[in-house]
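First up is the structure itself, then whatever we jot down about it.
A single protein chain has been removed from this complex, and every other one stays in its place.
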């Protein structure tokens, strides 16, 4: 795969970092280096999942599926860039629902006139998506309401209390989701598992563990370099941190999902493409976001789940759009074009947004 | 039914009230006393409905179904607790869509792997629900908009005019709904009627009228005691009136619906469980809310339908969630858990909300 050529940027990023090179170069090199590493992490996880049998395997997939994002966000959190982390959570949801789904639907639709997928299982994932995203937004809604009536000090405490409570509820729902899909209703989403096994490479378990470990460690280093050079890079490109968090980091962190979803769409396996786009979003809301809240408590600079009104509305709109596209069990290139159109609009809005 | 044991709290509440006992005790006793009385009112109404033939019977059911809520709200209105009444209208919608539906779907889902219901009639009720809730929120939306541009005096008049106009439109739509379901499209929702007749107790009409009258009068007394002790009780429990109105009163007022919906779900009659949760919500929006507006005009302290932005968003989210759950005609325990999760989050948000 030509993506592996980008692995050359791993040593380059190390070299630039340790020679104290220009921040913009470090940023670009580490961003490019993450792309193939995320791919290797994904393939190693799938390999282990295939070997481990479907229950443990599903658990592995569901937990390490968004590992890259989580690692980048963790280093950003440690560097005190709380707003960037929050924007990257929102951006990841928007990216999955509009960009990943949009690209898959559009490119798949150019090749196949109408693509169909199992409306039953997609409908279930969409319900989950709607509910989990609404749960994620509860702190923002109450913050907005309280801000119109009360002193700022009380609002801060409300935000933290409510975000912690929300994080706990979200993780409980994540566990419920795991129990549902791996224990009580194993067969509903079984298509995805079978496909995974069929296409999985034939590695030894030991090699897979080694690759997973190595790639994870390297992603960690790259993420640290990326976050460290963020400020210099954004300044030299004239980008706001908001743009980087909402658009750039999610694209880097989700590149593996993008590639997989588009490949499945081009093979007319829309069930899998939709499962990736929708399932990954559910994971961000139910696992990535609450884990980052809890991690922020350990680090000592508590992050709330309160985002800006604009991010809330954008996410809400994306969920309504995804519902609307999934509803009829069919897609075509025009729907993909509309999804991409909305993503481009939101991207350009964030770009023009006064820093 | 073990609920009848709670009837002991009827005389206890009377005793406490007339001995000027501690307000918290009066509050607790009258709240507990309402639960079995609401059950008796519901059963007597159903009995009369079954005897009266399906048209008049349906009318009875549709009108007295939310009588308990209406009575509690009426006494709260008379005591000048307008904000509590408004919160209880919103809380009743949230309670029906998230808590009643959530409990029924979750508990039913633990017993049955997948529960199915007639998507056609549920879809119709959901359309009605969406439309009626949106109509109910029109005054709030315009209040918010006007508040950003105009002097407060004009906004007050807008609120009252618009709320009265909305109340009239809502009651007209309620009448239209009655005509639809009892005259022109009688058969669409007929399953519910048949079931009701089948399971209805074999009382004489006279006894049913007596029970209905007696229970209604007692609910009236209990509601007056409840409202009278509200302030003392909330202070001693450390609860805000917002929490009591939004969470506590709707749970007390809707207890009968909760029990019925869960029982039907456990018997795998999801059609009936959904009809109760959705239909009761429609009734709150189209009948309870406008009747309270009109009653407030008679009492002389006009209540508008303008609620806080947070209540508006919560109701909106609940409607989207209900749409999302109903859409595929199937439920499972995970969907129930998500509904309950969102309800718990909203509840804890209101709890943490600065008083």
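Note that the chains take the letters A and B in the order they are written out, and that residue 1 is the start of every chain.
In the analysis below, a residue touches a chain if its C-beta (ideal position, glycine included) is under 8 Å from a C-beta of that chain, and two chains touch if they have at least 3 such contacts.
All values reported here derive from a predicted model rather than from experimental measurement.
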item	value
Residue touching the undisplayed chain, where the options are B:25, B:131, B:209 or B:239	B:131
Option touching the unshown chain, where A:4, A:120, A:204 or A:324 are the choices	A:324
Missing-chain contacts mapped onto subunit A	113-114, 308-310, 313-314, 317, 320-321, 324-325, 327-328, 330, 332-335, 337-339, 341-342, 344-346, 348-349, 352-354
Interface with the undisplayed chain - residues on subunit B	119-120, 123-124, 126-128, 130-132, 134-135, 137-139, 141-142, 144-146, 148-150, 154-155, 157-158, 161-162, 165-166, 169-170, 172-173, 176-177, 180, 184-185, 320, 323, 327
